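Take a look at this one; I'll ask things after.
Just one protein chain is left out here, and the rest sit where they should.
Let's look at chain A:
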Amino acid sequence: MSQSHRIPGKGLLIDRARPVRFTFDGRAHEGFAGDTLASALLANGTRLMGRSFKYHRPRGVMTAGSEEPSALMQIHEGAQQTPNVRATVQEIYEGLEARSQNHLGPLSFDLLAVNDWMAPFLSAGFYYKTFMWPRAFWEKLYEPAIRRAAGLGSLSGRHDEAVYEKAFAHCDLLVIGAGPAGLMAALVAARAGADVILADEEVRMGGRLLADGAEVDGQAGPDWAASVVAELASLPNVRLMTRTTVTGAYDDGTFGALERVSLHRAPGDAPRECFWRIVARRAILAAGALERPIAHPDNDRPGVMLASGLTGQMTRFGVNPGRVVIFSNNDSGLATARSLTAQGIEIAAYVDPRPIPVTEDFPVYAGAEVVGTRGRLGLRDVAVRHKGGISMIEARTLALAGGWNPTLHLTCHLNTRPQWDEKIAAFVPKPGAVPGLEVAGAARGRFSTAACLADGAQVAGEVLADLGLRAPDVPVPGAEDRPYGIAPLWAVDAGGRAWLDFANDVTTKDVKLAAQEGFRSVEHMKRYTTQGMAPDQGKTSNVAALAVLADATGQEIPVTGTTTYRPPFIPVSIAAMGAGGRAEGFAPRRLLTSDARSRAMGAPMIEAGLWSRPSYFPRDGETDWRTACDREVRQVREAVGVADVSTLGKIDVQGADAARFLDFVYTNTMSTLAPGKVRYGLMLREDGFVLDDGTCARLGPEHFLVTTTTAAAGLVMRHMDFVHQAFCGGWDVRMASVTESWAQFCIAGPKAGAVLAALGITADLPFMGCAPVTLGGVAGRLFRISFSGEQGYEIAVPTRYGAALFDRLVEAAHALDGCAYGMEALNVLRVEKGFITHAEIHGRVTADDVGLGKMVSGKKDCIGKAASQRPGLTEAGREQLVGLMPVNQGEVLSAGAHLYNERDPAVREHNQGYVTSVAPSPTLGCWLGLGFLKDGRARHGQVIRLDDGLRGRKVLVEVCDPVFFDPEGGRMRG
């Protein structure tokens, strides 16, 4: 196709020297650099760009901006596809592949257009009323069929591999929109020295100055805009952001903004979009106004546009609209007709319901209305009702000018509703709706160019005074100041279907039906008809729809009210909002000092909170975790194993009152601990449940080292800080998290002492002792504690020596028939010993439930003690920690299973408890489980049923003491 529909010499944004080839529905097209998909297709004479959501009606372009409800397309980039892209926003680039949406068969002969013939049956609420029976059919038959027939584009179902970015910015003043008001406001603020960000969603700044042909200060509008932009660009205190839409207003002057960084170029290395969070001391909304259509029968044909869309496509891209009929109820439409005539465009008719004088250079139909259109795939004729008769007027474009709605969306984002202004028949922003945000120009109903320029300067002056800056004397340039003269006309009463929401196929009939069926509240009407719920969120249609609703319910428009405006103002891809958050970017990663060596040894890593920890260390021939785990457990029990336990939280506590403080946070007494000794400790939450467990080592008279579980490290630090700052004011105690300062390794097994000896450490520590050690000149710490039930040590060195120490420990262990062991073996070893983790202390258990009731000292107060004595936590019948062993040795146990008496059904009333941890024990030759059972301690020896409904597993288990192995503890003490 050729670019037959261009006006020679016109088009501010296109570069005629640079042709660009792209495809639409597989057919090659050519446009110019700077074209949007919409303008390039229009220039090629293509008006049909898609099918409508529900009735599959032919649809074309309505607008020249981001409010486009109708021309939505799918962009294909290799395997990627992006649906519902507004053709009026997407710039073309060489090789761009666009496809129309929502049709079966070719776009020009959509088989699903049958829906349009069935329209009388497909009114609002049709689905709810029709597909009610049989119920089971909904999910399997009705819904999939409806979803196929209705809807817009589709996703590729693949990950979006493109790069997205997020960024933050701060400024004194954010100006939203660079039309006459925004440019003026930015200019005044910039000259005052304020730190200004000016954001505009278009490629070039200027707003309506680029489309209306208005003159400013005797200059052409675009030239004046360019000179202001050039001055702003030269100032160091101004940041100009084009292709950037401010999407939402949030608390404390924070705004979201989406920058289309490289969507106008073929995919490459640059981010596709960037999501900005802009924190502004003050902001000025100068987003202008959006034109609204008039609902008349068949107003949705390709070729029916908004007048502003028509002028935008013409001035920016040189699109030739052909013969034009303008249907307007205000003077801006009339001005458009004059301007088009002056530019040589044939106005076939100017239709206006107002009784205006008929003295123009084009046919004027005053006191008239458009009552219909013809043309199967594009507009051919317009039916005009005039003086009691109907004339058919041939036209290629019908421009609707139904008046203007201030673009006030951002002022409503903190849950304020706009106010109705009778004079301009539109909603205007409520002053002060968003703290720090002022509104200027057309966005608050000042519609003439002169008024916008003056308002921008004035509001900027007010804001500068607020910021403590002096507004410079910037003369307001002269411009047109014509009256608006609107006579509201929302819908033409002429039978037939008249569209309100072009995106979701909502007609005036649907809104009236909603009112008739009782959905009279605007929020109910919206949900019943889906008015305003499409990607465009009803930007061009919501106000008209509620005017029709107001009429149908006999209420005034201000009483009817608006629906809630919510961010984002335009569709924002989740990829942009969550930029950087995919895969490894999802959360920070914490790596052990042994990480590289563990991976080199072939250990699969698993996530433990933010940490990566080795699961097991496979040896040749070991193909599954179980074989490796069994071997590692046996080696620990028979020889020695080393494991990285640096993930445990470590809190250094110092001060004269440190011991007193620890007595208050722990249930047991730490003040009686001798220096050089370690004690197991339990902490409660203030509500009496167990918070965490760990060890407490006294390194000196006023120096303690507390360890926490990996999972609760941050929680315990916060808790201890709270107890200290809230309840121990004036105490001499200081603490700090030193988790990441120390690399700590566990050495466990009968040959643990021999490993230490190999490192040159003579370990003469009693069980639960601690001492400073020196390792090759490095000061470290040695603790004799055990989480495996074997003779065990933990050795800590400053983190930077961790990798070297781990290497030496692994070598020493290997030389003694030992090994490195991972999380799987660590878990088996602790389950065999009945040691608890956060699987057991999950927030709903008391010290007594886990068999540690005696650890709550009776001699002192501590956090959680009072509440731990409430009746509910102390009465009989609570679930207590028990061990579980299968009656038939070979059977597998599973965590999460529930426990029942042998013959009881697996229903809630019979629930006896649940399983928290399981492990395959090579030591005992069967699976072991830990769990909680009603009155469990009194039921050792009983046989009960473990029932895992998820995995369909039923196993008879014997209840026993949770310590399965070496209950006397001789091995770890010895």
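Observations on the model:
In the analysis below, a contact is a pair of C-beta atoms (placed from the backbone, for glycine too) under 8 Å apart; a residue touches a chain by one contact, two chains touch by 3 or more; residues count from 1.
The rule is simple: contacts and distances are computed from a predicted model.
Selecting from "Sarcosine oxidase subunit delta", "ABC transporter permease", "Thiamine transport system substrate-binding protein" or "NADH-quinone oxidoreductase subunit NuoE", the unshown chain of this assembly corresponds to "Sarcosine oxidase subunit delta" (UniProt protein name). The hidden chain makes contact, of the residues A:A867, A:V892 or A:A906, with A:A867. One of A:Q725, A:T762 or A:N888 touches the chain omitted from the figure, and that residue is A:Q725.
Among A:D251, A:D269, A:D473 or A:D624, only A:D251 touches the chain left out of the display.
Mapped onto chain A, contacts with the missing chain fall at residues 251-252, 435, 686-687, 717-718, 721-722, 725-727, 729, 861, 865-867, 870-871.
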